[in-house]
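Note that one protein chain is taken out, while the other chains of the complex remain in position.
Lettered A and B in written order, each chain numbered from 1.
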Amino acid sequence: MDQGLSSQQATQNVPLPKPPSADDDSTALGKTEEKVFYATQWQLMWWKFRKHKVAMVSAVVIIFMYICAIFAPFIAPYAPTERHRGFLYVPPQKVRFWDENGFSLRPFVYPIEQEIDIMTMQRKYIEDTSKRLPVKFFVRGSSYKLLGLFECDIHLFGVEDGKVFLFGTDNMGRDLFTRVLYGAQISMSIGLVGVFLSLLLGLVFGGISGYYGGAVDNAIQRIIEVLRSFPTIPLWMALGAALPPELSPVGVYMGITIILSLIGWTALGRQVRGKVLALKNEDFVIAARLAGTSEPRIIMTHLIPSFMSHIIASLTLSIPSMILAETSLSFLGIGLRPPVVSWGVMLQQAQNVNTLMMAPWLLIPGVFVVVYVLAFNFLGDGLRDAADPYGV
Amino acid sequence: MDTMTEGNILEVRDLTVRFMMNEGTVHAVNGVTFSLPEGKSIGIVGESGCGKTVSAYSVTQLLPKTARVSGQILFREKEGTITDIAKLPVDGKEIRRIRGQEISMIFQEPMSSLSPVHTVFNQLAEAMILFQGMTKKQARERCVELLKLVGIENAERRVDEYPFQFSGGMRQRAMIAMALARNPRILIADEPTTALDVTLQAQVLSLIQEMQDEFKLSMILITHALGVVAHMVDYIHIMYLGRVVESGPTLEIFENPKHPYTRGLLNSIPKLHGKRGQRVSSIPGAVPSAYSLPEGCVFRARCSERRSACMYEIPRRIQVGSEHYVSCCLYDGEEDQYAANA
Partner (left out) sequence: MPQMPEDTVLQVTNLKKYFPIESGFLRRKVVGNVRAVDGVSFYIKKGRTLGLVGESGCGKTTVARTILRAIDPTEGSILFRTRDGIVDMATLDNEGLKKARTEIQMVFQDPYSSLNPRMPIMDIIAEPLRAHGYSRKDQEERVKELLELVGLRAEYARRYPHSFSGGQRQRIGIARALALNPSVVVADEPVSALDVSVQAQVLNLLLDLQEQMGLTYLFISHDLSVVRYLCDRVAVMYLGRIVELADVDILYGQPRHPYTSTLLSSVPDADPRSAWHAKAIKGEITGPPREVRGCAFAPRCPYAVGICKSTAPELRSISTDESVTHEVACHLAEELELEGVS
């Protein structure tokens, strides 16, 4: 075994100092590794999530949509219920930068005039190409309360001496673009509020079920099974019909959210229960118990942080079903009702095939539903992948 | 045409495997060379993450798609022709034939090679009917014979049961029977007893030994347990961080270890005849991550005999005995010594 040492002189190598101690591994590492060592769960998740390009784009889209919804009164040129007489079923107008008269830095639209075809008795809108209506920014219009606080009458854009309907108008001459924005406020918040309620219910019932087990668990699981075995549409219809008709629009809105989340929590409840069951007997939880940590503290510091990221990911995936549910309820006429504006309420007008043939732009709110749902699904996928940064 | 040393059934030369991951490149195997003499057994030994499993899996191209393999894996066919497995197209007909008939694998977890939804008979007979052209009746007789051979009692009845009806030890036996059903020439055993208790481990290892004699198999045994290879194989290859640091005949490795890692490893094993309170010598530190390989000798950071040369030079493979090779700069120049003596 010692022959090896004889070659030491031959190679004339200077022996290095003693090898590092048992725990010395940081010497050879760069800054990035160092950073990882101190990274919290959420940092690790963020680093992992960042790599998911589609989810990142979706997150940007969603944030943009919410900003638009929050500032809807400012961005929209009109009020959502404002009727423009003589402008029923106007098709979407084109915003132009140039025509045969040349280029204009300021975008413009042509004024439109209604004409009735004597033969078919149908409305037609003719663009008057001789005149340009410049689109101006920060124009004064109808007054509103920004964020429900500040009285204001400045709108992002508008035209003077005419109208601008980016998405056209509906059967009562209301601007669709404006209504899509206002509808987003309702539709996109109903998902959030509903999911928040489901989260509360799911955490409480799932948590109790998993943590205490036994008869309580049994009872809660049976309730979940019963709730899940109801066919959803008829149940919604029944509950929707049960909402008193004299309820204010806000009341109906709250009612619908509660109905949605009453059924929506079950899946989440099961998930929470599963996680709690698995974590309850995890070694680090037993260690905490042996250390003398109290049960509420174990729940708060060990259990909830351990499954929260998974729960957030699956919540994100369940927001789309909330908005779809709202849309279908309103579409069927048992959800939100006018004068409340939501995407579902707006789509109600698109029920009639004849109307659709004549005014296909009434489907535009549907496009937004699709974009919103898809974006949330992609975002949820990305979150789910990033949710467990400690896995392989 | 590639050439192989006479008497070898498998030669792996300068095998390199990298995994392209999101987080970076994992250098799993870096220039590994070993050979398997026909009818003999070799052990590939190392701690977790040393690349022993990846090396063995690349022999049957069972690596995930993120793997980039280079080097040669020469296999001598029955007729004497030589096939370079590394050059065969992934999932092609050739590699499937080799996996089906020439090289069988057994795993740590028997359920990874047994299907839970088919009876043991269906799984065993598949290869016989498909590759060996047996009739169903012949296959059945052979299956029962095989199960008896691997020590399963009531084989006639058991053959029609599902793997989940078997106990852990019986599953392990059934998996071995399954590997043998194809009449392979090479058996690769990947930690076959790591999950087993010591009495069961003894049973399964002795079964593998018997089967090796019975079927004249050449065997590659992958394990982290030096105690197991001591009794199971003819040649040992010690791996560390994707490299073979020392290789040689079993006795030679145990009685005349050269590489500081081999010595450290041998000294750190607790022995049955130890003494209460005695300190077991250990290797300081832990295996570094395969994402960022250190330059020079990979064992450098934990080595008690390191020199400045270890910083920059990847140690050469030096012959220090008739079949004993070591990759360590401590032995620079010994090659000539050995050659002079011989």
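The rule is short, and it goes like this: a contact is a pair of C-beta atoms (placed from the backbone, for glycine too) under 8 Å apart; a residue touches a chain by one contact, two chains touch by 3 or more.
Model, not experiment: these values are computed from the prediction.
Student: So one chain is hidden, and I want to know which residue out of B:Val29, B:Ile44, B:Met105 or B:Leu205 touches that hidden chain in the complete assembly.
Tutor: That would be B:Leu205, which touches the missing chain.
Student: Of the listed residues B:Thr135, B:Ser268, B:Ser304 or B:Ser322, which contacts the missing chain in the full complex?
Tutor: Of the listed residues, the one touching the omitted chain is B:Ser268.
Student: Thinking of the whole complex, not just what is shown, which of A:Tyr38, A:Phe103 or A:Phe150 touches the missing chain?
Tutor: A:Tyr38
Student: Quickly run down the residues of chain B that touch the omitted chain.
Tutor: Contacting residues on chain B, toward the hidden partner: 47-48, 167-169, 197-203, 205-206, 209, 224-228, 230-231, 250-251, 254, 264-266, 268-284, 286-287.
Student: Please give every residue of chain A in contact with the chain that is not shown.
Tutor: So the residues of chain A touching the missing chain come out as 21-25, 36-41, 44, 282-284, 286-294, 297, 301-302, 305-306, 390.
Throughout what follows, only the chains that are shown with their structure count from here on.
Student: Please work out the Cα centroid separation of chain A and chain B, and write it as a whole number of Å.
Tutor: 52
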